[in-house]
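Omission of a single protein chain aside, the complex is shown with its protein chains in their original locations.
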């Protein structure tokens, strides 16, 4: 049984972390720390949780204690960086849901995040926790960078091809669309329902912070072609849909592609391979990533759908917790033996 | 441990019944019977359930067996009536999620449902299972009429006042709005997203089948004033919001009203009394009914919110199952000990 | 030909005023003045208007000139009050789209708007411009209080009954639902798409500023019963739907009610009487108010739909401009002779 601290627990990802912690069979207790919304009970912030969870008090981040075994850090980028080094120094396990440790090089932070990263040594020590890709990295580190929501949707959908094909993919073009909850709960005019209802737009073309995160990962898999990425906002609350075009320099057979995906995900309970296009409504409020691929001549088209707040944040973070402690990765997330259906 | 049959399991309410049955600790097995969508697995009909439940086969309703202890019947009105009498004759427990047994008198069926009800004796034997109103009626019958979605939202919100005030309420005016899933999954032009997006309209003014159901219930509570009811369609998928104006012939005190509500629901885990207006997003995907009341001069305004498919259908049906078998009413629905958070 | 100043022209109602002014055949020129979004062109604020209107410069409100014949004032309440007295003193015609002059008594402002109104004499001199109710009031004043969006939807729907029935209506219970644009363009967390998508809630129960506005009007029509009012937010951008229950102390005949409505609106090009419930999608982006009534025993149920930004604000304001200057009331708003269909 472990004790968990949730730092920044009052945003959208925080809410789901609380729900998971409240139900996880091996989490004995958890405390919530917030920068802005403290000194009240959690159901004052999330009225929908009333009766469904222990109604814990929300502490100020200034009253952060070091009593916990693991810390989830769900703070805006730049803020995690102020909190995590001390936790790390004290020997804690840490899962950062923000972007401050996802990239390997401090230089990339100057370029894409527009700040100077003052802990380059931690960038080296962290592991990048793309939890559904089975691996033995979890023994190597106490600091896990939880992947961004877009990189999760995109990388899970294309990675099965890289071992065999990384050298024959010339260009990857990815168009991804997200619901507005990915932009958080702080009020901004362009996220008002009045502005986004009935609307679709692209944003951050060639400048989205998740782009170097994807490139960094596939570069390590020996991909040296061009990756282009366009993110869009669609008028829904939760969900990401990703469509990737992989342009090969030769034809590929559907049969071989199919084998690669089946093999790659044969032990992944949260990845579901589909024959027809996944739908966001199939994955919303779940930790699944649904994937479909289509092959035509030299091009493989891959679509995937996730819940940006669950698989793209809190659900994957719980998988990472399980893996860090050597628990079954599905613990507290999905459980066929479970006897509960309400989300709250 | 019991065995359950779900008749009509491939519509919106059927899906949630399946989810509940799959997780309920005292349901040993369940079978699904469908009129139109049979001879396939349930995840072909509900792809979102893949990996999350046992992937049971969907049987034709023509292959209905009598092996189960309890039957959920989720058929269009007029159809339940063809199936239930035989089940009843064979001594089965039955929960009808349709409207064929909600009213007490066959005459009302001619008037409101536009068909001749040929089992008036069963109308007398059934109980009306408004599950959150604690009562001892469950020993009296094997046939439960599961309340309609609107009556659930409306009755739960106004009933605490009737013991004391039924004679001093002159008129009740209720305006209720529902998401489109209440109209089912059969394609109709006016339920297309293209037609309903950005749209709101009233429908069935003075002719909604749920109106006599509400009047029947409050008449038994000695209300003899006028009840008027307008239902609206709003462009969301799940949820009902109900706003009732109770016009009294004298002033009422907020303090007394508050006492009545607190007392009435003190043992009801699924009813949450709120200080400010409930929101549909607080109850969606849950079995809660959230209620707020406001008092001004001679008028009490009461608002309530439910998920029409859960509290207004399948969740309440599971409560009724629990009550029929003497289980704890929350079993399989909400469970703080539960260690599962994903809805799927 | 007249000259128009639009003060506060960069919010949702301002945009529609600009569109109307740009197309009105008797408006020679117009200037836009803004408190916060000035020193740029209007298409920088409303990119959708590019190519469709003259791309006028937006002036600071500090550079307000007195060159115009008429001023639209579209400022938050409390702000109009600072601007209008000087305009009035200079002999200008004024249409205030805010609430600062809608009520007759300064006391009501202390109570409902929570500020001290320092121009009670102007409250007496203004006229309340419910433009579809034909009247001769426009010769009496240069200051028009443009009605609130809810009062427009509610009053237009119930007023035909008052001449004959004001004394026999005991209570009026009105439930109205609005899209989010009614709350304006300033970012607030509870208006984010992430918060409102799939959501419905009541707000300001018994405390909405539009309640005294409605009561004031119907009191003058000799109604002395109780009026209760609940406003709701529904997840759409534009539109108001209003449902009113009028509880009579005697039965009323449908035929008589129908006569009253036909007669009352026989010369009103923007009011459309309907046999079945109006729909918000029928009136959105138009200046129409669609109305349906239903009679049963002692209760008349009336539903109406308007576009809150057009009929509930800018469209009605243009009608008021037309009436103030003695133009045809449809001028620049709807015109069958017109040969243009695009809104932009």
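Chains: A, B and C, in written order; residue numbering restarts at 1 for each.
In the analysis below, contacts are C-beta pairs under 8 Å (C-beta built on N, C-alpha and C of every residue); 3 or more make two chains touch, one makes a residue touch a chain.
All values derive from a computational prediction rather than experimental measurement.
Within the whole complex, touches from the chain that is not shown fall on A, B, C. Among A:98, A:151 or A:278, only A:278 touches the chain left out of the display. When the omitted chain is restored, the residue from B:57, B:115, B:197 or B:254 that touches it is B:197. Considering the complete assembly, subunit C touches the hidden chain via residues 16, 19-20, 22-25, 47-48, 50-54, 197-198, 269, 272, 274, 279, 281-283, 285-288, 310, 315, 331-336, 338-344. Although one chain is hidden here, its contacts on subunit B can still be listed: residues 12, 179-181, 183, 185-189, 191-198, 235-237. Contact between subunit A and the unshown chain involves residues 170-171, 173, 175, 177, 179, 195, 198-203, 205-206, 226, 228, 230, 232, 234-239, 241, 243, 245, 247, 277-281, 284, 292, 294, 296-299, 301, 303, 305.
Simple rule for what comes next: only the chains that are shown with their structure count from here on.
One simple way to say how far apart two chains are is to compare their mean CA positions; for subunit B and subunit C this gives 39 Å. Chain geometry summary: the mean Cα position of subunit A and that of subunit C are 46 Å apart. For subunit C, the set of residues touching two or more other chains reads 179, 195, 198, 235-237.
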